[in-house]
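Starting off with a structure, shown below.
Note that one protein chain is taken out, while the other chains of the complex remain in position.
And then chain A:
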Amino acid sequence: MACRQLWASRAASYLRISVFHRGFSNVIKDFKYVDSHEWVKVDGNYATIGITDHAQDHLGDVVYVELPEVGAAVTQGGSFGAVESVKATSDINSPISGKVVEVNEALNSSPALVNSSPYKDGWIIKVEINDSGELNNLMDSEQYSKFCEEEDSKH
């Protein structure tokens, strides 16, 4: 007698369904965003990447972050790692193409930083940008906020 079903695969999608919501998810004005709920902060030829507040809110408590190796190539829209919550596993997709130059080792011992500080201490990778033109494909904070509202209202 238990709740019968597979949790990992289903929960990942179900936890995106929102009935209760904190009202709004936080966004940072100068960051860029993608529809798979990652953010990117550009600094010259380098960029820092993480998942958004909206993403961590839907995932729940993060218990593990799978990080790529320094030197790995990432491609725009491609997966470079995974984030694990109590019930679900989700890919992390890169908003831009480039080469990983640094990973946030603090996440190995404190994955909950992704929940508590998704835009700062919970950053995931830093990359050297291949093609800054790709940034034109991304959403700004206003567009992303609207995208999240629309996505939530569909569920």
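Convention: a residue touches a chain if its C-beta (ideal position, glycine included) is under 8 Å from a C-beta of that chain, and two chains touch if they have at least 3 such contacts; residues count from 1.
Please note the rule applied: contacts and distances are computed from a predicted model.
Refer to UniProt and select, among "DNA primase", "Mediator of RNA polymerase II transcription subunit 20", "Aminomethyltransferase" or "U3 small nucleolar RNA-associated protein 22", the name of the complex member that is left out.
"Aminomethyltransferase"
Just one of A:Ser36, A:Gln76, A:Ser97 or A:Ser117 touches the chain that is missing; which is it?
Checking the options A:Ser36, A:Gln76, A:Ser97 or A:Ser117, the one contacting the hidden chain is A:Ser36.
Among A:Gln76, A:Thr89 or A:Ser110, which residue is in contact with the omitted chain in the full complex?
Only one of A:Gln76, A:Thr89 or A:Ser110 touches the chain omitted from view, namely A:Thr89.
Which of A:Val40, A:Ala55, A:Val74 or A:Ile129 sits in contact with the chain that's absent?
In the full complex, the listed residue that touches the missing chain is A:Ala55.
Which positions on chain A touch the chain that was left off?
1-20, 35-37, 51, 55, 58, 60-61, 63-64, 66, 79, 82, 84-91, 93, 151, 154-155
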